[in-house]
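My structure is below; once you've seen it, I'll send some questions.
The other protein chains are all here in position, but one chain of the complex has been omitted.
Here is subunit A:
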Amino acid sequence: MEKILQVIDLELSFHTFAGEVKAIRGVSFDLHKGETLAIVGESGSGKSVTTKSIMRLLPETSSEFKNGEILFDGKDLTSLPESGMQKIRGKDISMIFQDPMTSLNPTMPIGKQVMEPILKHQKVSKAKAKEVAIELLKMVGIPNAEVRYKMYPHQFSGGQRQRIVIAIALACNPKILIADEPTTALDVTIQAQILELMKDIQKKVDTSIIFITHDLGVVANVADRVAVMYGGRIVEVGTVDEIFYNPQHPYTWGLLSSMPSLDLEEERLYAIPGTPPDLLNPPVGDAFALRSEYALKIDLEQAPPMFQVSDTHYAATWLLHPNAPKVEPPATIIERMKTFRGSRYYEGTDGNLGGEA
């Protein structure tokens, strides 16, 4: 598959009064053409910072690229001058933010806001841009677009505002769309509509999506591949089925078990103990070791490398090392693994594949 974006060994720090916060500590991933890659993790895991650094939206005064590169279209985005970046932002790579209330300009009619990227990046007349803008508003499902074109953000509901933000992001047919928790502020019913819209549009215009969220239900719905981030690193990456039905990293186990399921009767929810690591002084070994009941001695001394589970599935945990003791994942995870062909708990009819997948 064609790689449209490559992030290689990215390290980024923020300089604060308290010292250097190592927000991203060696992140590598590829984005393929036409796919949806979900990045999941809790607040402070570095998922938003990763995508903001792709867009170069972080303040240059306090943030610093320490290492690594972001390759897009033959260019390294970490070293591109601001003028070059402005040609990419909103045209080749565009972004949808979490809160549609704050990402729209309250003093500007929405039609004008949709026209802005078109006028900036394409050589078209204002009349033509207006036509395109109305087309876009129709596409994202704003009824009566010709009339509502002149209205201001406060005259729309939360869901409609997010639709408008999506229209702006799509104005120049971007190759990559970064969606940073686009549905977190919305209700379940509206969320479902927005997710359906994004999937529809992706089919139509064949863009690649990076989808950031902490809602695993949403991930299961939209993603082709999933990267799980913790403490400024990617701890597990794989196809959506591999992550949900054959997870390997204890943090992924924790995330999956802390979601209540609608049909299982559980007495008590599994809660990951403790709090996320302090990235001012990141732990030496596996950042999750202090909260993990599966931590080995080596986890405290040395950070685990990425172990390969399958062609598409990698996880950074010492548990996958050939010399590591075999551990039993939590019961709910074993239940999930039973359905995955190739996992060691697979209970199927087509013979015993067994062993480590």
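Structural remarks
Simple rule for what comes next: a contact is a pair of C-beta atoms (placed from the backbone, for glycine too) under 8 Å apart; a residue touches a chain by one contact, two chains touch by 3 or more; residues count from 1.
Assume contacts and distances are computed from a predicted model.
Not every chain of the complex appears here, and the one that does not is recorded in UniProt as "ATP-binding cassette domain-containing protein", selected from "Paraquat-inducible protein A", "1,2-phenylacetyl-CoA epoxidase subunit A", "Serine/threonine protein kinase" or "ATP-binding cassette domain-containing protein". Of the candidate positions A:I54, A:A133, A:M198 or A:L256, contact with the hidden chain is made by A:L256.
Across A:L31, A:M198, A:L216 or A:L279, the single residue that touches the chain missing here is A:L216. From the set A:I8, A:M101 or A:A192, the residue in touch with the chain omitted from the display is A:A192, counting the whole complex. Counting the whole complex, the residues of subunit A in touch with the unshown chain are 42-43, 158, 187-192, 195-196, 214-221, 223, 240-241, 244-245, 254-256, 258-262, 266, 268-273, 275, 339.
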